[in-house]
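Here the complex is missing one protein chain, while the rest keep their positions.
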Amino acid sequence: MQTRTYYIIFAWLMGLLIATVAASFLNLDRFFPGLNAAVALCIAAAKAMLVVLFFMHVRHAGKLTWIFASAAFVWLGIMLVLTLNDYLTRHPVDQPIQLSVQTK
Amino acid sequence: MTSASAPATEHEHADHAHQFDDAIQQHEAATLGMWTFLATEVLFFGALLTAYTIYRHYYFDAFRYASHEYLRWYLGAINTGVLLCSSLTVALAVHAAQHHDHAPGQSAAPPRIGQPKHLVPLLLVTMLLGLVFLCIKGTEYYIDYRENVVPGPSFFHPEHVPPGIDASHIRLFMTFYFILTGIHATHMIVGLGLFSWLTWNAHRGTFARTRSNAVEICGLYWHFVDLVWIFLFPLLYLIR
Amino acid sequence: MDKQFQWWPPQASNFAPPVDQLYLFLLAVTAFFTLLIFACIVYLALKYRRRRGRRPAPVQTNHLLEITWTAIPFALTLVMFFWASGLFVRMREPPADAMQIDVVAKQWMWKVQHPSGRREIDELHVPLGRPIKLDMTSEAVIHSFFLPAFRTKQDVVPGAYNIEWFTPTRVGEYHLFCAEYCGTQHSKMIGRVVVQTPAEYQAWVAGTGVDEAPAVVGARLFTQFQCNTCHGQRAPTLANLFGSTVKLSDGAAITADDNYLRESILAPRAKIVAGYQPLMPTYAGQLTEEQVMDLIAYIKSLHNQQP
Partner (left out) sequence: MTSIPYNPAFDERSHTYLNIDYGVRSWLLTTDHKRIAILYMLGITFFFFIGGAAAVLIRIELMTPAGDLLSDDTYNKMFTLHGVMMVFFFLIPSIPAVLGNFLIPLMLGARDLAFPRLNLMSWYLYMIGGAIALTALILGGVDTGWTFYTPYSSVYSNGYVVMTIVGIFLAGFSSILTGLNFIVTTHKMRAPGLYWTRLPLFIWSMYATSVMQVLGTPVVAITLTLVAIERLFHVGIFNPAWGGDPILFQHLFWFYSHPAVYIMVLPSMAVVSEIVACFSHQRVYGYIFVAFSSLAIALISFLVWGHHMFVSGQSTYASMIFSILSFMVAIPSAVKVFNWTATLYRGSVDLKTPMLYVLGFIGLFTLGGLTGLFLASIAVDVHVTDTYFIVAHFHYIMVGGAVSAYLGGIHFWWPKMTGKMYPEWWGRFAAFVLFIGFNLTFFPQFILGYLGMPRRYHAYAEEFQVLNVMSTAGASILAVGYLLPFCYLIWSLKYGKTAPANPFGAAGLEWQTTSPPPTLNFESTPIVEDEAYAYDKIEVPYD
């Protein structure tokens, strides 16, 4: 890989950094609740992909590296999805969420 | 018996450790080892982020308020920029080291950054950027300390809390902020240690033929620490 | 409580027979497969034991056999899943006419209060044949309200209300255990549940030294803490509040249930009713869990009354 590629990727990363800060000043939540967070995370994921693929050379790496790099995120996905699966389905009366109060 | 390679006693070559057959196998093993370790790290931070996500979902207003009130997005943004710069210099350093390995005598063209002789300066710049990051982080921590939002005996005084927000949720946000950034900063410090070791060896020229191994492995680690920050920055600083 | 050794716990609630049936089914499956494997091992190990002059015969893997012994357990587990989950859903949905009894767990005792006001510690009196719903909370750590004879159990988590329900079906005295480890005297956090005929229960409830009903205590607390000076004027009226839908200042709507009322008393700034100012101070630390329950009972009693 040529060093030129690194500079191009770096320019993209800085561009995305400006984009994520700019996006945070727009009130996107009025279109759809949670849109702000989704946009911020998508930009973060894009930055991460650039770093992983180019700086960490995964683009040119063997299948094994791909599997190892993705396995961790699959497992993280399992943890997030199955945990949220509980929290987002707790019926208000049946299974209250925790209240944050002094109970002495 | 079918066949056999060289006798066991002859495996003590200078360019690879005794348990490996050759330098290529050693290089592949080392890289895979680092990737496996990074998978561990993903889950390590992942568990924290899962907990953070749940509380952020439930106490969103408090988290947004606390993020606005007590974190400075511009300091976070500058730090992100600093880390991205350091990722670039690490990538160039790895390039320089590999270049050296495979074509030691190649230096006819006008010198460009990424050439072998730039290895030591690139490593030093990376470390400098890492230190800048830690200094800015330290400044933020100090400001937080002055504002009494650091977990401890006088953790947060809730007089000015706006309606709809519970002081304990603000404390929860700050707790997660300190744990997440604190563990990240610890990783940065470990990274600085690794890079000091690399620089020292690169400077003395004692890497022999496995130099790119060490630089590449430490580079992977540095990029990963950068990656973590890429996610922490929007999650902590940019809650809207 | 029978102090003699027994093979089977008594069946004393509506859940005991169906849980036991499922248990017996599982027991049958377990016994079948365990004996099958044991028998196969013993038979094969003896039949094909090492002997001079007999060589082992290599065996090819039979894929049909592999698929069969993957599919049969799969089918069996599906049966178990639907049977067990169907029953579980019933255990989680108390009927609307259930009698509510409040339970507060402490380290290390169970404090119980009946709708009439009678309180008891480490004991639970219930009338035969009446669905009972336990509203439970804990003051410090997690406990678990376990009634083996009723085949039911629920963790009692601090900071929230947890619900457990059953209909007692047999008169008698049964064990009450704390099943979640809760500290030094975990094994002393035990008691008994007494199932009485409705007439006996009424007599017990009306027994000497009767405590005041939670709603009555709640009414007194309501005045004592001067809640009445605001609610109805600067603060929302509480009449007919319970079970109604409340509009909040951030535009959301929420059903006023036990947990909402609890939060409004202890963390009043968390949810502000639309059109009102966040003036109410927190009562966290000033009220015990029982007093919060009393206040909620009082608010519930303000049904169909004019303010």
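Chains: A, B and C, in written order; residue numbering restarts at 1 for each.
In this section, contacts are C-beta pairs under 8 Å (C-beta built on N, C-alpha and C of every residue); 3 or more make two chains touch, one makes a residue touch a chain.
If you're wondering where the values come from, they're calculated on a predicted model, not measured in any experiment.
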| item | value |
| --- | --- |
| In the full complex, displayed partners of the excluded chain | A, B, C |
| Hidden partner chain, touching residue among C:V141, C:V216, C:A239 or C:I254 | C:V141 |
| Positions on subunit C contacted by the hidden chain, ascending | 1-9, 15, 18-19, 22-23, 26, 29-30, 33-34, 37-38, 40-41, 44-45, 48-52, 54-59, 61, 65-66, 69-70, 73-74, 77-78, 80-81, 83-85, 87-89, 91-92, 107, 140-142, 144, 146, 148-149, 151-155, 157-160, 162, 175, 177-188, 190 |
| Sites on subunit B contacted by the missing partner chain, in the whole complex | 1-8, 11, 17-21, 25, 28-29, 32-33, 36-37, 39-41, 43-44, 46-48, 50-51, 54-55, 59, 151-152, 155, 166, 168-169, 171-172, 175, 179 |
| Residues of subunit A in contact with the chain not shown | 64, 71-72, 75, 78-79, 82-83, 85-87, 89-91, 94-95, 97-104 |
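Here is the rule we use: only the chains that are shown with their structure count from here on.
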| item | value |
| --- | --- |
| Subunit A and subunit C: spacing of chain centres that average the CA atoms, whole Å | 38 |
| Inter-chain centre distance, subunit B versus subunit C - centres from mean C-alpha coordinates, in Å | 47 |
| Subunit A and subunit B, separation of their C-alpha mean positions in angstrom | 17 |
| Interface hub residues of subunit C, defined as touching at least two other chains | 267, 270 |
| Touching two or more other chains - residue numbers and ranges from subunit A | 97, 100-101 |
| Partner subunit B, residues of subunit C touching it in the complex | 249-250, 267, 269-272, 277-278 |
| Subunit C-facing residues of subunit B, complex | 61, 161, 163-166 |
| Residue ranges of subunit B touching subunit A (in the complex, touch as defined) | 31-32, 35-36, 38-40, 42-43, 46-47, 50, 53-54, 57-59, 73, 77, 80-81, 84-85, 87-88, 90-92, 95, 112-114, 166, 168-169, 172, 219-220, 223-224, 226-227, 230-231, 233-235, 238-240 |
